[in-house]
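Every protein chain but one is kept in place in this view of the complex.
Naming follows writing order (A, B and C), and every chain is counted from residue 1.
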Amino acid sequence: MTTQTTSPSDAELTELRREFHRHPEPGWCEFRTTVRIVEELERMGVDEIHVGPDALDSEERLGVPDDDVLAEWFEQAAAETDRTDVLERLEGGHTGAVAVVENGEGPTVGLRVDIDALPITESTDDDHRPVAEGFRSANEGYMHACGHDAHITFGLGVLRTVLDSEFSGTFKVFFQPSEELLGGGKAMAAGPHVDDVDHLFGAHVGLDTPVGTVVAGLDEALALSRMDVTFEGESAHAGLAPNEGRNAVQAFIAAADNIYAIPRHREGNTRVNVGGIHADNAANVIADRVTASVEVRGESTELMEYMRDAVDRYVETAAEMHECEATVELTGESIRQDSDEELVELVSGIVTDHPDSLSLVRRDALAASEDATYLMQAVSENGGTATYLGIGASNPSGHHTPAFDIDERSLSIGVSVLSDSALRLLA
Amino acid sequence: MTTQTTSPSDAELTELRREFHRHPEPGWCEFRTTVRIVEELERMGVDEIHVGPDALDSEERLGVPDDDVLAEWFEQAAAETDRTDVLERLEGGHTGAVAVVENGEGPTVGLRVDIDALPITESTDDDHRPVAEGFRSANEGYMHACGHDAHITFGLGVLRTVLDSEFSGTFKVFFQPSEELLGGGKAMAAGPHVDDVDHLFGAHVGLDTPVGTVVAGLDEALALSRMDVTFEGESAHAGLAPNEGRNAVQAFIAAADNIYAIPRHREGNTRVNVGGIHADNAANVIADRVTASVEVRGESTELMEYMRDAVDRYVETAAEMHECEATVELTGESIRQDSDEELVELVSGIVTDHPDSLSLVRRDALAASEDATYLMQAVSENGGTATYLGIGASNPSGHHTPAFDIDERSLSIGVSVLSDSALRLLA
Amino acid sequence: MTTQTTSPSDAELTELRREFHRHPEPGWCEFRTTVRIVEELERMGVDEIHVGPDALDSEERLGVPDDDVLAEWFEQAAAETDRTDVLERLEGGHTGAVAVVENGEGPTVGLRVDIDALPITESTDDDHRPVAEGFRSANEGYMHACGHDAHITFGLGVLRTVLDSEFSGTFKVFFQPSEELLGGGKAMAAGPHVDDVDHLFGAHVGLDTPVGTVVAGLDEALALSRMDVTFEGESAHAGLAPNEGRNAVQAFIAAADNIYAIPRHREGNTRVNVGGIHADNAANVIADRVTASVEVRGESTELMEYMRDAVDRYVETAAEMHECEATVELTGESIRQDSDEELVELVSGIVTDHPDSLSLVRRDALAASEDATYLMQAVSENGGTATYLGIGASNPSGHHTPAFDIDERSLSIGVSVLSDSALRLLA
Partner (left out) sequence: MTTQTTSPSDAELTELRREFHRHPEPGWCEFRTTVRIVEELERMGVDEIHVGPDALDSEERLGVPDDDVLAEWFEQAAAETDRTDVLERLEGGHTGAVAVVENGEGPTVGLRVDIDALPITESTDDDHRPVAEGFRSANEGYMHACGHDAHITFGLGVLRTVLDSEFSGTFKVFFQPSEELLGGGKAMAAGPHVDDVDHLFGAHVGLDTPVGTVVAGLDEALALSRMDVTFEGESAHAGLAPNEGRNAVQAFIAAADNIYAIPRHREGNTRVNVGGIHADNAANVIADRVTASVEVRGESTELMEYMRDAVDRYVETAAEMHECEATVELTGESIRQDSDEELVELVSGIVTDHPDSLSLVRRDALAASEDATYLMQAVSENGGTATYLGIGASNPSGHHTPAFDIDERSLSIGVSVLSDSALRLLA
């Protein structure tokens, strides 16, 4: 192993991104991904590398898949690496890593990137560059269709650049698992490495923005909460003894009926939806079990919480009404946390002064949900500042579509803007 | 005052009935009615007369009107009688009376009659006999439209006949208030005078049956429960702060929606209805109060209770769902209690052997609700027997209609069949 | 092939029943079963054999499985028989047969038996006679768990007995497919062979009645209707454009909510249930499709129809409310048709006079649903008479359970009572 002590070249960044692109893994299953990140961190001579249970608060993970799903991805990763030492610490969905480098006195600056992929089958179209240039997903049915391969590359590239620079203070990179499920942000924010961060950067590539454009502050992420709701009653013969059942269908209907009618809120827009309903009893049996997935959103964290609390209450009382039991399992959640003006200002200056004639958008709305907000909130609550950048990439197809791709020039732009920003604070 | 010591003549019975017909009073407001009953009982030299709180268990009264309604009827009665001594014991809706006569050893036999009238405006048609013969209701808007005037007459007439006969044992007449509201039966059954009754008779006049026909056992009364349901929440401006209300309309809807859907029961037919809904807030105010009246029925007492318990649970949980408070006030209730074969047999024999060539129907279905069943049940639970008779009266118009009336020959038939039955047991 | 011209022996009946028991096929998939019935009919020299589309009105079939399910069973049957001539007429779920024998002038008498099996895995317990004696189901997951193997045997056995007897008139046996789904009765009643039947018999073995007991008239079958309900709307992103969807979940809820609340009916008991709900959209997508199975029942055909019509109307209007489309596909239906006293009397006489000292139950309640009622109704509407018999069989385990079995002495009892009854009419 050769230690990498210099800032990465464009070619190196592209190579890294393409390797991660070929090996997409979904949330909490980023076993190979985490091992490869650790290998890269080791090559750079990073001071501290925390993985799995040491990187985040495992109790706060949301939406962790069933054991058999975890096991399948774990075994596939095991077949592709000899780093059993790292891998076995990740078992059971303990993916993700935190890298720390330190150099004397100074502030602590952080960069958060996300590392998971999506259950989308990548395009096989010859025009799709990953096909044309041979780095299409090797995990059929899964794809880095939201650019997290680039985000990992940002993390590693910025770290090498910082290490190759003079800096004073501490620099941390958070390789966060399971953003797509909104399952990892809360756990990483609750982990042991965020509290001392003074300034935090996050970034998203693409977003239907041209390469060369940088948004210094992406705001207004919709706060979101996803829940698996289960009603359990008792079966009975619908013809012979309808009163002897405890009807999970009636409990579900009573809840769902009202969930759609949660009162509008004076403070702004909210959203609610019920999807994925399953009740398997035959028509002649009073249903003993109904499951449904429910999602609520709000313009603010408070609005989301208002909606989520109502769902909790409605489910519980509807179950009581029909003498059923109900559980609401939170499977994903994100909050709203806007960028701090101080860092937006700093990044704006760097973008404006950038030698590559970048275009600056000071602030824009994200129009989606994002759990980097948990880390931003944690930093903010400790008196620090945070901002979430957009790095244009002229993506030819929308996020979460089979033909998503990025203009790879965005890789070095992202690395340079982020490392310049970090180094300015670590001067 | 002349003591009456002989069995009443047909003319006397008719006169009594007509007097009560002229002075109808609704449930718990039978102030004048009770005073007049007491006066008649005193004239007969009855041993014990219990009125008001001594006649029944006041705590068990259901559907007692508001104080101002009670006061209005009380004052009207006060203006028509000088028996202040009796009247003041009735104040606050403590109407009704129990008469007891005793003569040596022997069983205790009871007769239950009901004394209240209905909020129906009596016909003014010249063909309507009470109009033609001058005994139409003097209380405009109220009417003895179900024959309870005849029932009071049965009670007084049978008592005089028994007193005029040789008998051994104890005979009681229960002048029960508030049958139409299903509000008095439970209270009288819970009172101190029913428990020692060995054999109980009840009777209903009319029932679209020809005069001269007697039904020895009227069964299958539908068990019924009536409830006033109130949801109380908190108002808020529907435009400016919809989330700040606690919406009583939504709570009501959630309850009512499910109340209609209470599962059918394996044991038989049930009924449910929601009527009389009132919410007075304007459209731009989140409602802080909704009231509704709810009624459930069942082929059996158990089925009614199953339905009533479901209403209770649904109302409570629907209120919790929308953070409202709810109350369910029971305003009337009746159970099912069928006639005992032993007494049906006894009455059948008396009807068959009657000199007036009466027609016998051994048993028939009542197809209505009736709270004499509470007294019948109490007697039955103490090892006694009971039956509820039908006394045909060729009523020219249905019960609860403005032109209801009876063929007054039914008065002496009822008195003779009931007194013969009682005396057979008191021989 | 040897022609069978004599009444079947007990051993022959047992052998037949066991063969059918080993080869259970579910509704509309009775391909092998129908072929074997045809082979037996040919051996007897039956005059007319109608199969498939000639036996019933194909348009009236309910609950026909998907093509791939039909194809699988068809291929299995094809592998077990060389009677391709028969089999190919059954393709596409056109199972079932009607046998007709005629001998001069006289009435037309019919016997209806059902031939399908259930999706139940038969017991592997050594105590279970089919295991012990080697005729357990060869089609794993399917089982003659309701005695239709015995019914087929009744049909063939009675036919041989009639052919071996002197008779004058016409005798028909209806081998009806798909009773368990309540899918075949209506189609067979609508077919060309029922209208001229003057007297019809049906029979069910078992019913928790001891062997040797015969019920001359089984009545009060619950009328039942089963429906697959589908709501189709339009998807939209639940966060970004909730108003652009047409929400199939909301349409379903609006319908189901009200379906449970279909008003009770004055004429008697009804039932309603919603089971098997499926909506597959994710929580962040407004659902474009929900399916559910709905079942209604009534004490009478009219009550079932009242409930079914309400479901139809509620589904249609709930779909309109949310701008969705809805379909209600009837997948099974049965009516109530009680036995005619004339035939109950005739059968009662035969049972009473039977040399084997049979016990007679004149009439009993069926307490289940049964589509033989369609054929009974058709005969009745043409001025004929019908009755549905119960043939006790001391079944050691309930119907539709893995350990269901019959005392095989019931086979000859059923054959003799049914053939004696038919021959009495064909004398």
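The rule is short, and it goes like this: a residue touches a chain if its C-beta (ideal position, glycine included) is under 8 Å from a C-beta of that chain, and two chains touch if they have at least 3 such contacts.
Here the structure is a predicted model, which is why all the values come from computation and not from measurement.
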{"item": "Sole residue of B:His128, B:His151, B:Arg226 or B:Arg336 that reaches the chain not shown, by the stated touch rule", "value": "B:Arg226"}
{"item": "Hidden-chain contact residue, picked from the options B:Met44, B:Ile286, B:Ile335 or B:Leu375", "value": "B:Ile286"}
{"item": "Candidates C:His265, C:Arg363 or C:Arg424 - the one touching the absent chain", "value": "C:His265"}
{"item": "Options B:Ser7, B:Thr209, B:Gln250 or B:Ser348, residue touching the unrepresented chain", "value": "B:Gln250"}
{"item": "Interface with the unshown chain - residue positions in chain C", "value": "240-245, 247, 250, 254, 257-258, 261, 263-267, 286, 306, 313-314, 317-318, 320-323"}
{"item": "Residues of chain A in contact with the chain not shown", "value": "257, 260-261, 263-264, 268-272"}
{"item": "Those residues of chain B which, in the complete complex, touch the missing chain", "value": "222, 224, 226, 238-240, 242, 249-250, 253, 256-257, 260, 271-287, 290, 293-295, 297, 367-369"}
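The rule we apply is simple: only the chains that are shown with their structure count from here on.
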{"item": "Chain occupying the middle, per Cα centroid", "value": "C"}
{"item": "Among all chain pairs, the one with the most C-beta contacts", "value": "A-C"}
{"item": "Geometric centre distance via CA averages, chain C-chain B, whole Å", "value": "52"}
{"item": "Centre-to-centre distance between chain C and chain A (centres being mean Cα positions), rounded to whole Å", "value": "55"}
{"item": "Intercentroid distance (Cα basis), chain B paired with chain A, Å", "value": "70"}
{"item": "Multi-chain contact residues (two or more partners), chain A", "value": "240, 242, 250, 257, 286"}
